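All protein chains but one are shown in place.
Then we have chain A:
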Amino acid sequence: MNLLSRKASCNSHGQDSSYFAGWEEYEKNPYDDVKNPEGIIQMGLAENQLSFDLLESWLAQNPDAAGFKRNGESIFRELALFQDYHGLPAFKKALVEFMAEIRGNKVSFDSNKLVLTAGATSANETLMFCLANPGEAFLLPTPYYPGFDRDLKWRPEVEIVPIQCTSSNGFRITKSALEEAYQQAQKRNLKVKGVLVTNPSNPLGISLSRHELDLLLSFITAKGIHLISDEIYSGTVFNSTGFVSIMEVLMNKKYVNSPVWDRVHIVYSLSKDLGLPGFRVGAIYSNNKLVVDAATKMSSFGLVSSQTQYLLSAMLSDKKFTKNYLTENRKRLKRRHAMFIRGLKNAGIPCLESDAGLFCWVDMRHLLSSKTFEAEMELWKKIVYQVGLNVSPGSSCHCVEPGWFRMCFANMSERTLGLAMQRIKSFVNSISDSNNVSQNKRHSNKSSRRKSFSKWIFSLSFHDREGER
């Protein structure tokens, strides 16, 4: 009958992964402290809900911004008709200044090199369309955000070749890992167009070191390829010394006017720093005029509402507000992160030391029944169903070592987080008890459980899950 296109019928959208399966379970039984206290607590959503009050108070004090007014004069007409894909100049200016402020004003950005898109999702996809032809590849360090599978592979048809990172060195990118990934791509007959890193990293929550950044720049220079630095979490860095933007390194005189100058591109968004994912505001920043021109035109397929652009231009132009917001937001994230780490420690669960992000990369290898991904799935299922926490298993992030989980801590109240910590502690205690008892039984049950769990994961059908960094 009416066949759909191959793209519509395939599953490159990646929605069948366990990452999204957990969401589904959460949606069926969401925790609510009043209505459903036994429900599943959502720890798989990287959202920043800690500083809404700051935004709300600014809006209350500045009704003009949301009221289509400037200095008391209505500009509704202009906004209603404004559809220029170059974006509202005032907004772009305010946004690049905000980006500079986040980086301690150690770099400055030119608003003419900025392209606005409907969220970072759209920004990454658009960059793929601009930099790679279908069938070409990008190298990504693992573990990486599961959404990249969809954003890079689906419509742009770009292949992802992993750069394997392991816990042996804190999941840092190494020269040999880069080279190996490149070789791997060659073996698969894939032309590598670039490297995509997230800095600070999702799901690791760590800022890339200067060494890693230099390594990346040398690597792309040697191979003649691009580098995309997704800096969407740059404003969530709560230990201020750590984060270095690729732009800062690029400003180093040996790179200015070198070939690499044109091959480094930044992706940004207000979804994490300002906690406004619903606003759908993303951006591409590049020194490469061709990329900016092409991306600008492509942004027609995902423009930001003029109403939102104006509202945010007013907010971000208020320097007093932005300074206060960034400081306060960082403080709150730091505190919340510390609370979470304490809770984990209390339960005897280690995690990767991090300085940024809305989540932690938690080490539950010691709780696995075996060093396998099947055991990881087993454990994950227990955590979702028995413990009542939706977390993201490392396998969904393409981690090479089983037993790691991403757990988000900034999308709930302190009380809820406390409850989550209690649940984890009870769970860990119960495991150590039952471990002693069921050691004998385990071997016989393992193989049958493994089969049914794998089947269960792959047979689930899912509705679309939104926003899940």
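As a convention for this text, contacts are C-beta pairs under 8 Å (C-beta built on N, C-alpha and C of every residue); 3 or more make two chains touch, one makes a residue touch a chain; residues count from 1.
Heads up, the rule we're going with is that contacts and distances are computed from a predicted model.
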item	value
Choices "Protein MAK16 homolog", "Probable aminotransferase ACS12", "Calcium and integrin-binding family member 3" or "Monothiol glutaredoxin-S11" - which one is the UniProt name of the chain not shown	"Probable aminotransferase ACS12"
Among A:M251, A:A294 or A:M339, the residue in touch with the chain that has been omitted	A:A294
Per the touch definition above, residue among A:F68, A:F109, A:Y182 or A:Y325 touching the missing chain	A:F68
Options A:Q49, A:S218, A:N252 or A:Q386, residue touching the unrepresented chain	A:Q49
Residues of chain A (touch criterion as defined above) contacting the omitted chain	1-2, 4-9, 13, 15, 45, 47, 49, 52, 55-56, 59-60, 63, 66-68, 74-86, 88-90, 93, 118-119, 121-122, 125, 129-134, 136, 150, 155, 193, 224, 226, 259, 262-263, 275-281, 288-291, 293-298, 300-308, 311, 464, 466-468
